[in-house]
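Of the protein chains in this complex, one is absent; all others appear in place.
Letters A and B mark the chains as written, and numbering starts fresh at 1 in each.
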Amino acid sequence: MNVIECNRLTKAYGGAKALNNLSFKLEENKIIGLIGRNGAGKTTLLKIIAGFMKETSGEIQVLAEKPFNNLTVSANVIFIHDQMNLPTALNLKEILQAAARFYENWDDELANRLFDYFSFNSSQHYQGLSKGMKSTFHMILGLSARCSLTLFDEPTTGMDAAVRKDFYRALLKDYIAHPRTIIISSHHLNEIEDLLEDILLIKDGKEYLHLPVADLKEWAIGLQGKTAVVDEWTQNQEVIFTKSIGIDQSYVVVRNHFSEADWQTARTAGVVLTPVTSSDLCVYLTSKTTGGIDDVFN
Amino acid sequence: MMSLTKVRLTDVVKKQYAYKLKAYIQVFTTLIALQLLAIFFSLNGVGSMGSSSESLEMDVHYYSADIVVFFTMLWSFIIAILITTKAYRNDDFVFVTNRVSSNLSNALFLLTASVIGGVTAIMSSYLMKVIMYFFVDAQYLNGTSIMAAPMEWLLGIFSTTCYVFLLGALGYWVGTLIQINKAFALLLPALFFGAFIVEGTGTAKLVSTVYDFIFTESSILLFIVKIIVIAGLLFSSSMVFSNRMEVKQ
Partner (left out) sequence: MILNLDGTKPIYLQISEWLEREILNGNFESDQKIYSQYQLAEIFNINPATAAKGLNILADENILYKKRGLGMFVASTAKEMILDKRKNQTLKRLVTEIVLEAERLKVSKQELIEMIKAADIGEVEQ
């Protein structure tokens, strides 16, 4: 079953299109990374999935229902983001109790254990927390609610490295114990990629790439060597990134359509073939030009 | 697949209502503050008369909870606007909700707030009496009490609650319109004061018609029907207006 199906989903703010004919399907019970640059439309997409916003045109189905103003979607989806409005009159423990009443699958024990582990205390109030502590508290809500669809929008904002690590581990352990669909948007792809099963890369409000994260490393390849030789190898190929190194040397990233035999010949020709890390690849893919920032200075 | 949780609107409304009573507790602190202020203003009396002869001097002061009721109505109007604002509206969307359940629980909350406001407003007249007993040199205190005229007393609470609720419904409606378009924040007061100015010129009798319609109804039954219908219209139109509103942070 697909948890989310989008068909030509478009969201316009005034004249600008945050989402532009976005179409994709997400299968259930996977951890999916939503990757894109700032302004690519990640948050808009998550808000539409959560039913906070209504699409301008196109269709979206979440848990087989239209999400906007939908009580079933609201009960089965939790959207964690760094602008959450938590009541100021309640202390942290009371907020957890309130959440427990709203979410049927809420795990009280997990919530309390995480609460203690991260050294929160009951009498604290939300507005007194630091940015990182707020994010940590949101994470407790997101994990303990055990919703069929959990959306984390930049969940680690402000967290220090140790807490981020704890968060990823807690997320994974809870996912293994209670499989469900989790979408995480993050700038730190290198930190989360091991947790992910699929990756959904969006650029300018469109789906750019949707594939298992394991395939991402083989999706592209970097070639380095004498510019003339590299050019010869990369002509008629889908070039993703180019960079010249030193005199007469260049590094070019292309779609990996090479066979094992091609690799051997390339090596013999003096081209060094290197895999491209997922996070570098995503940066290259979402960049406006194939040269990146260097193009500005050329 | 984890089985989907099925929820009923009434359950969500109940949960939200209970949650709001806790989360919005601050509004009751402001109620107490406002009512105490109103009592303070009331201690001068709302009217007095006096007569004296050579051997006898008599002063009669009228005290009433009118100012307290007025302040409570104002409070209800303001908190109703307050809970339509972004911060409060978005509070709902942290947990399970849709726009209908959010509006219904708000209406229930305002009704509860009105009952509390209505009861405390009437009760404040006792507080006034106590204060006067100790601090004002009065020889004789009189007034309606639950003992002397229980029906009158209950009716007082009931009608006060109705007025407070009506103002809440109006505030909610105004607040919702302002959330849809900020221009209403200017337009509505302009219309309100405009109506008074027109009234002053004598060309139309809009304000006095509305006033007579609501505030001078002598039949309690008709009065209730009027309040329910007006509040119902205000809330349902607010609900229709806000049903397409998006949650923005």
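To be clear about the criterion, a contact is a pair of C-beta atoms (placed from the backbone, for glycine too) under 8 Å apart; a residue touches a chain by one contact, two chains touch by 3 or more.
Values in this document were obtained by computation on a predicted structure and should not be read as measured data.
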item: Neighbouring displayed chains - absent chain, whole complex; value: A
item: Hidden partner chain, touching residue among A:Arg8, A:Lys217 or A:Lys243; value: A:Lys217
item: Identified contact with the non-displayed chain, of A:Ile176, A:Ile247, A:Ala261 or A:Val296; value: A:Ile176
item: Selected from A:Asp108, A:Asp194, A:Glu232 or A:Asp262 as touching the chain missing from the view; value: A:Asp194
item: Option touching the unshown chain, where A:Asn2, A:Asn85 or A:Thr277 are the choices; value: A:Thr277
item: Absent-chain interface as seen on subunit A, which is shown; value: 30-31, 168-169, 172-173, 176, 190, 193-197, 212-214, 217-218, 264, 267-268, 270, 274-275, 277-280
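The definition used in the following text is that only the chains that are shown with their structure count from here on.
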item: Interchain centroid distance [CA atoms averaged], subunit A/subunit B, Å; value: 48
item: Touching residues (chain side subunit B, partner subunit A) in the complex; value: 1-2, 4-7, 9, 12, 15, 18-19, 22-26, 87, 90-91, 93-101, 243-244, 246-249
item: Residues on subunit A engaged by subunit B in the complex (per definition of touch); value: 1, 28-29, 47, 51-54, 63, 69-72, 74-76, 81, 83-87, 89-90, 94, 98-99, 101-105, 146, 148, 178-180
